[in-house]
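Quick one: this structure, given as structure tokens, is what I'll be asking you about.
Every protein chain of the complex appears in place save one, which is left out.
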Amino acid sequence: MLNVTMIELTAYALQVLLIILAIAIVVHRNNGTIIILITSFSLVTASLYIINKAPDVAIAEVAIGSAIIPLIYVISISRQREFIVLDKAMDDFIISDNQFTGVGYILLKRFTDLYHLELNITNDARLCSLGAGRDQLLCEQTNVDLIITKDEETNTYILKGKKSSVLLQKLDSMAKDYDNIEVVQFKDRDFGD
Amino acid sequence: MDPILTFVVILIGFYGLSTSTNIIKSVFCVTIIESGVILLFLNLGNLDGGTIPIVGEGVTMIADPLPQALMITTIVIGSTVTALALMLCIKVFHHYGTVEWAEILRREEGK
Partner (left out) sequence: MTKHFIIIILLGVLLAVFTVAMQDIEVLYNTALKSYLIEGVIPRGFVETGSRNLVTAILLDYRLFDSLFEAGILLIAVSGIIWISKHDIEEKNAQFMYDKYKTPDLFVTFSRLVYPLMLTFGFYVIVNGHLSPGGGFQGGAIVASAILILYYIDHDKETNIGLIVTVEKFLYIAILLFASLSIFTRGTYFTNVFPPTASPDVQAIYLVILNIMIGFKVALGLWAIFTAFLKEGR
């Protein structure tokens, strides 16, 4: 008799804990903390499945909720904070004197710090070898947010990005102070083509 | 009393879904609702005096195995649907530059 009441007491305690965790997930603002909370949420639900006499379901919940679900949340949340720049110009715009002290780098760093993003600059050879006519396609098909090219005649740097992105408009207003930087926004096409 | 506490979890998920401003937050809330629904089904199938649904000698009463069979597939399918939603979310971020619902809707209307 004592055994049964102990299990029932544990079930009530776990359900109250579940409600507290659910409220914490809904109220909390930091997405990184929520991942830890949702992992513990799935562990508590798995123990409740066992108390409800369903070991099969508990095995499935533990196997999926402990490894695969947190992984995909972590990846999609870290993607949310990233600003990918493709540097086609390859001169002292980004790197001068072997350090990140170029004019463009300072501008981009200031911009990403303002909006709590992480700057990620790439100069992959295969992407850079594509012609200038395919820049719009490149922006739409890959996750590159900004492309840097250089106009040799007028000696201005051209930053290209999608017009639909909110970040590009903010960058445009920020780059007005610089004379040799021009921001070009590609026209919208339907999303998902 | 047991199913009612479980239903409260589902309602918290609904509250989060209707007040969340962020796409990822909405996906989290869908996960909460899903866990609550699974728990509700298992609660109803857990009859008085039942053991786990594995029959052998001396077993007289078991928990209802049908909801459990349905819920196993729900967990596997639910995880893949979450993955699909998050993949769409990544694409939306790289297209609009934000994952706030209000911002995206404003841009869509302003077109």
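Letters A and B mark the chains as written, and numbering starts fresh at 1 in each.
Basically, a residue touches a chain if its C-beta (ideal position, glycine included) is under 8 Å from a C-beta of that chain, and two chains touch if they have at least 3 such contacts.
Note that this is a predicted model, so its numbers are computed, not measured.
Participant: Out of A:L18, A:A60 or A:A89, which residue would touch the omitted chain in the full complex?
Facilitator: A:A60
Participant: Residues on chain A that touch the omitted chain in the whole complex?
Facilitator: 55-56, 58-60, 63-64, 66-68, 71-72, 75-76, 78-79, 120-124, 126-127, 130, 137-138, 141-143
Participant: For chain B, which positions touch the chain that isn't shown here?
Facilitator: These residues of chain B touch the chain that is not shown: 3-4, 7-8, 11, 14-15, 18-19, 44-45, 47-48, 52-56, 59-62, 64-66, 68-70, 72-73, 75-77, 79-81, 83-84, 86-88, 90-91.
Simple rule for what comes next: only the chains that are shown with their structure count from here on.
Participant: Need the CA-centroid distance for the pair chain A / chain B, whole Å please.
Facilitator: Distance between chain centres, rounded to whole Å: 23 Å.
Participant: Which residues of chain A touch chain B in the complex?
Facilitator: The contact residues of chain A facing chain B are 11-12, 15-16, 18-19, 22-23, 25-26, 31, 34, 38, 41-42, 45, 48-49, 52-57, 60-61, 64-65, 68-69, 72-73, 76-77, 79-80, 143, 145, 162, 164-168, 188, 191.
Participant: Considering only the defined contacts, which chain B positions touch chain A in the complex?
Facilitator: Of all residues in chain B, those touching chain A are 2, 5-6, 8-9, 12-13, 15-16, 19-20, 22, 24-25, 28-29, 31-32, 35-36, 38-39, 42-43, 45-46, 50-53, 62-63, 68, 71-72, 75-76, 79, 82-83, 86-87, 89-90, 93-99, 103, 107, 111.
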